[in-house]
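For this view, one protein chain was removed and the others were kept in their places.
By letter and in written order, the chains are A and B; residue numbering begins at 1 in each of them.
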Amino acid sequence: MARIGVFVCHCGENISRTVDTAAVAQALGEMPGVAHSTDYKYMCSDPGQSLIQAAIAEQKLDGVVVAACSPHMHEKTFRRAAANAGLNPFLCEMANIREQCSWIHDDREAATAKAIDLVRMIVEKVKHNQPLQPIHIPVTRRALVIGGGIAGIQAALDIADGGCEVVLVEKEPSIGGHMSQLSETFPTLDCSQCILTPRMVEVYQHPRIKLLSYSEVESLEGFIGNFKVTIRQKARFVDESKCNGCGDCTKKCPQKKIPSEFDAGLGTRTAIFVPFPQAVPNIPVIDRANCLLFKGRAKGKKKDVCGICARTCTRGAIDYDQEDRLVTEEVGAIVVATGYQLYTIGKIQPKEYLRGYGEYGYGEIPDVIDGLQFERLASASGPTAGEIRRPSDGKVPKTVVFLQCIGSRDPAKGIEYCSKICCMYVAKHTMLYQHKVHDGQAVVFFMDVRAGGKGYDEFTRRAMNEGALYLRGRVSKMYRDGEVIKVVGYDTLSGEQIVLDADMVVLATAMMPQLGIESLAQTLSVSYDQYGFINEAHPKLRPVETNTAGVFVAGACQAPRDIPDSVAMASAAASKILSLFSNAELSREPMVAHVNPATCTGCFHCERVCHFGAIQRKEVRDRQGNLIKVIAEVNEGVCQGCGTCQATCPSKSIELAGFTDAQVFSAINAIFA
Amino acid sequence: MADEIQELTGIAAASCYQCGKCSAGCPMVGEMDFGPHKIMRLLQLGRGEKLFEDESIWLCLTCETCTARCPNQCDPARVIDGLREIAIRRFDTKAPKRISAFRRSFLDQIRRNGRLFEFGLVLDYKLKSGDLFSDVTSAPAMFLRGKLALSPRRIKGIRDVRRIFDACLESGEES
Partner (left out) sequence: MRLGYYPGCSLHATARDFDESFRAVAGPLGIDLVEIEDWACCGATAAHNTNRLLSIALPARTLALAQEQGFDAVLAPCAACYNRLATARHAMEQDPELKEQIVGILKRPAFTNQVRVISVVELLRDMAATIKEKVVQPLADMKVACYYGCLLVRPHEVTGFDDDEDPRSMEEVVKATGASPVMWEKRLECCGGGFSLSRTASVVRLGRAILEDARKAGAQVMVLACPMCHNNLDFRQKAISKYREEPVGMPILYVTELLGLALGLAPRDLGLHRHYVSPQPVIEQVAAATRSLAGGEQPAALPAPPREEA
């Protein structure tokens, strides 16, 4: 007869408010095989744990069931307590009577009855539990950082400075991300490039950082400590080993009118280009879609139409026949730092749930620009050399209207969240504008000014004191009227409808994750929210981990983040990784599948259904070395313990440790008994 | 009042965050003491009764510009219709006399004939509103253009229409 202890937790009032915990303990005490049953206010507290440990020793328990919250919360706590009392930790299980019972029911009697059933199920399961031992796996002390914006740069530098190697993958031709596009940064108004470019150079020169720019992660295998990642190095058509970054090719390129991505479409670039002068690496890329030679080749022309860059290059670095290359890297941990992009108000939207702003002309009104475009106008390296001139006719706008919360906090347009940084950068924009255009008037339509942060509220107050007019309300409509843009709004503070003639309008558009993040997340097996932001493992306590062990997250791909937040997250992820790398091997839970070699018929249904590629083929030979059969084998490092193979196996030859058929069926039978 | 409106329209006043986009685009806001966002605000404050002492809700044209652009799908136009419905049910409207007279004459016409008899509507409206002289001079021009029929035509299913009125409105409620 089993000797199982049942410990029912009140969780303060969280459980006992709806469930009669004493009655649960009493009912379980009468169950065969239960040697001890009691309830307590906080089972996870020190006295609570001592209660369990004492009972294990005194009652000689061979199994423990804690009826409390979700195992996600405290399974580790109670297993550790059981282990400290000498019980194999895997003989301790939790019955969830909080999330799955007390929190979701009102009827005390029915909830109590349900709680009793839930605990009985787990008791029956524990009767079939076996002692298990953790699995030990080696760790590759090398990290992959995806994304070379400020978050990725910070994470790479911190890990590399900590003594471990880093592979930094950036999909654009240069690292630097959005921060390199900014003019000045809040709340100090220091020059963005001045603080960023030294860090970019540091990355490039760091002996332990391998920079793969113009590259993207293609696929991933393996598991924490043992990832194998395949990276596509897109063809630059410029040989990095030969190019010295002299820039002669870009000067001679005849295609000069291509809208520059770096200048947010306000400036132009050539077809062979370096995105900006301080780019790292300072090696050009040929934009196939706009290059005359490649366009000619695409049309099937036998003779190349251009080739000026190759003729110009004295080092023979131009290679029109270069192809994408796939490289594999072995790493032990990964940081996702892919950053953000801005929502646009156009009619055609990249996602089903998004809507554009027809009332603002769907982005068709000239001189209605977004925040990044304003950054380029204000930047000394920008298309106007830092003069605020509107794109349509180059005039200096005398009235600039800034609209906050465009896309953000607008469920009707598909985005409910606050983008967090806009209040601050709009305040900054008004100051930059009024510092440059002394007779200019900045007007801001806002809903709330959200300026929580060190020196932040003071900064927005300064913007108002320096003359920016803040009107509280959303704008209903905007339209072009001759040279001006009519802005029809309302100031809810004065209670007046307001129609302004603006020379330029700047939209503080929402921050969204990069397009395509979902497929990257799927490649990495990390979860993401409805908008594509990568989910952290726990919103408070594990903010830079993901639900996949060994994969971490930093910066604006997790939620809207400003620079200080992104840097802090990146350093946090780096320190998590360095702590992971401080051990030669790591142990993981033994909840993995095992194949019974005697009964496995080698049908490999399990191989087909396994999402993680954990099933391997193993040859079984007799003593003479003759092949008897090929059977399935589980790679314990890769197996995630989902149990799909177990449910699929026709000969019942695979069982998941901790969730064997005997355990699961006894639990189910318990409610019908 | 907010509860009554939610019961009637399914719209929770609390879902409005007072951005004022509704009032910004409202064609009548300049003529109202309480534009759409203030109407939502009074409901949030539990002071919806105040709206029955004022003509603002009767000046809404139901152009739905507010509803179309509301970021929170609060549907102010529907809320205003709900408020008007409650006011009428209480026989307590502060609608401008002419607006009220027009509405009542219109419904009388439908109840009587099943369809709107525009000439009858105008005559009845003039009696109800006391607005005897405006547009009188344009009547001949309307006749000349064949735009006004002189006698009403009643539909066959007039009983259907009267039953609809009786089922939807308490006796005499529309007037």
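Convention: a residue touches a chain if its C-beta (ideal position, glycine included) is under 8 Å from a C-beta of that chain, and two chains touch if they have at least 3 such contacts.
Small disclaimer: the values here were computed from a predicted structure and weren't measured.
Visitor: Which displayed chains does the hidden chain touch?
Guide: Touch partners of the hidden chain, whole complex considered, are A, B.
Visitor: Among A:46, A:321, A:481 or A:622, exactly one should touch the missing chain; which is it?
Guide: A:481
Visitor: Can you name the residues of subunit A that touch the chain not displayed here?
Guide: The missing chain touches subunit A at positions 347, 357-359, 361-362, 479-481, 486.
Visitor: Counting contacts across the full complex, list the positions on subunit B that touch the omitted chain.
Guide: 8-9, 27-28, 31, 59, 61-65, 67-68, 81-82, 84-85, 88, 96, 98-99, 101-104, 106-107, 109-110, 114-119, 122, 125, 129, 131, 134-135, 137-138, 140-142, 144-149, 155-157, 160-161, 163-165, 167-169, 173-174
Rule of thumb we're sticking to: only the chains that are shown with their structure count from here on.
Visitor: Using mean CA coordinates as chain centres, what's the gap between subunit A and subunit B in Å?
Guide: Centre-to-centre distance between subunit A and subunit B: 51 Å.
Visitor: Sort out for me which residues of subunit B touch subunit A in the complex.
Guide: 17-26, 29-30, 35, 37-38, 65, 69-73
Visitor: For the complex, which residues does subunit A have touching subunit B?
Guide: Touch list, subunit A to subunit B: 359, 405, 409-413, 447, 472-477, 488-492, 495, 497-498.
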